[in-house]
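Of the protein chains in this complex, one is absent; all others appear in place.
So, chain A:
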């Protein structure tokens, strides 16, 4: 039983990896299980979330077994 967190851009540097397997559950609980620095970076005001490939608002989000949640900082492409 696990869910996958994916960190894009500079968030991968903060996390020390591009992805992390975590126990499923409420997003608030998942974040509480990460380090303070990472949790703060992931909940910044300009961070967007994609749950199983669709953009979502993180409020009340619960991760099920097999889910993927991506944390997307502001883009800088092209």
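One rule holds for everything that comes next: contacts are C-beta pairs under 8 Å (C-beta built on N, C-alpha and C of every residue); 3 or more make two chains touch, one makes a residue touch a chain; residues count from 1.
By definition in this document, contacts and distances are computed from a predicted model.
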Chain not displayed: protein name in its UniProt record ("Response regulator receiver domain-containing protein", "Spore gernimation protein", "Molybdopterin synthase catalytic subunit" or "ABC-type quaternary amine transporter"): "Molybdopterin synthase catalytic subunit"
Per the touch definition above, residue among A:16, A:35 or A:74 touching the missing chain: A:74
Residues of chain A in contact with the chain not shown: 6, 8-10, 13, 50, 52-53, 55, 68, 70, 72-78
